[in-house]
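With one protein chain withheld, the remaining protein chains of the complex are depicted in position.
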């Protein structure tokens, strides 16, 4: 039989070590993100408890004064307004995005991808230029109001420098974040469900309410979070379309950093936005997990 | 089944909303482009075609300087984030360790953080460590912001790769590292190019992060545009804006086209 000699060789290679390559590849990026992103966030949180000296220089501290200041009416009003405007914008986005996503996903045929591209491409165009163009469109002598007046709207009707102008800006800026998840959800939806719905409920409206809406709730939820979060922090829309009386949290932060030089207060406002992010996301995750569990049952 | 469904009654109301939506989506862009060609300063009355605002833009040394600066920022952010992001995507997917999964989660945070938060936090960090805001700080911030995008786009592509291909390279004499270099990276090349173009376009257009992290001079183009819009209407901005729109749309088109040039069909959603 075989010689078993090789087995007793002493120079037999020892057990191979697992490759370190993957960890080595992960490390630089992880360190980079920890230094330039995570630690930056932590620094912002720390500074929100800080103070400013007479020259406007920030110092670390442990005061709650900045946070208390957010409760003062002048600030509370702006914070409240931000939530209301962002909430309104999210709902309006949802109302617009539902029919648009529905039409593209279920009636787009072979133009589906082209239509979605037609929505995504302008989104990549410069945000400022788009908002600036939107403000000229909504201006008192712009095409929208001129058309409205020609249809009999009162001449005093104005959009710019009102709350509605700000919300319109937020909708224009972020509606794509609503359309994409809704579109994805409707793509995944089983068309035969709708057919069954037609048989079961009859009218298209009832089918839409009882079949389409429930089966795309995940997408709608994701869209609401994706629109609400950036909308709350936006300051361009309020600035270009709302004027000085409609400012939002983002404008306050901007003021504290560039004009007022009160960084700790600006940090507190920023941390408020971060907290909102955490709340919004965990709410979304909990909700979608529950939906999944229900779907399993 | 889909065909049968489409032949049913059309949802006219939803179609009307969709048409109106597309109209409103493009109207501002068309207005900007149109009035960039206006011979008068008015933004409401079109008086006749002229290229005077484009000439004004190209004669404005300040704006041209900003344009060059923005291109430099984009190039640096693109290269930096591609190098770090490709490595991260490979590492996160392949290493089954804790480091990989932790990094995978952390990388999602920048994608959903409102830009103003990222901007403030970056500014705080630079000021906190005594780094004066300058052209260098914008670039650092933009690289950071872009890494997440690159990693998230490429991660799914790496996960979709056939692991046997890398093993085949090792079977034919490559070390693990050589296999990645000679086989895995070429397989990822279309996705890498597409995300590089995407990052270039996004960083070039980025305003909020640049606004919070740039020094006084030079200023990135979007920051210049912001001050211009803020302090009164200037038709030159229409010309700049139109050029930027054309540039972005061309780049995005290219990003979508790149995979096809390599003979692979990928849907938009895979890229985004």
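Observations, loosely collected:
Labels A and B are assigned to the chains in the order they are written; within every chain, residues are numbered from 1.
Throughout what follows, contacts are C-beta pairs under 8 Å (C-beta built on N, C-alpha and C of every residue); 3 or more make two chains touch, one makes a residue touch a chain.
What we mean here is this: contacts and distances are computed from a predicted model.
Between the names "Cytochrome ubiquinol oxidase subunit I", "Hydrogenase maturation factor", "Protein arginine kinase activator" or "Spermidine/putrescine import ATP-binding protein PotA", the one given in UniProt for the chain missing from this structure view is "Spermidine/putrescine import ATP-binding protein PotA".
Set against the missing chain, the residues B:133, B:187 or B:254 yield one that touches it, B:187. The hidden chain makes contact, of the residues B:19, B:59, B:102 or B:168, with B:168. The missing chain lies against chain B, touching residues 162, 164-165, 167-175, 178, 183, 186-187, 189, 263.
Please note the rule applied: only the chains that are shown with their structure count from here on.
Between the Cα centres of chain A and chain B there is a gap of 16 Å. Considering their complex, residues 19, 21-30, 32-34, 36-41, 43-44, 47, 58, 96, 98-100, 102-104, 106-107, 109, 113, 116-122, 124-130, 132-134, 136-137, 139, 141-143, 172, 180, 184, 191-192, 194-195, 198, 204, 226, 229-230, 232-236, 239-240, 250, 253-254, 257, 263, 266-267, 270, 273-274, 277, 281 of chain A touch chain B.
Interface residues of chain B facing chain A in the complex, by the touch rule stated above, are 1-2, 5-6, 8-11, 13-15, 17-18, 21-22, 24-29, 31-32, 35, 43-44, 84-85, 87-88, 90-92, 94-95, 97, 99-100, 102-103, 106-107, 109-110, 112-118, 120-125, 127-128, 140-141, 143-144, 147-148, 151, 176-177, 180, 201-202, 205, 207, 212, 222, 225-226, 229-230, 237, 240-241, 244-245, 248-249, 251-253, 256, 267-269, 272.
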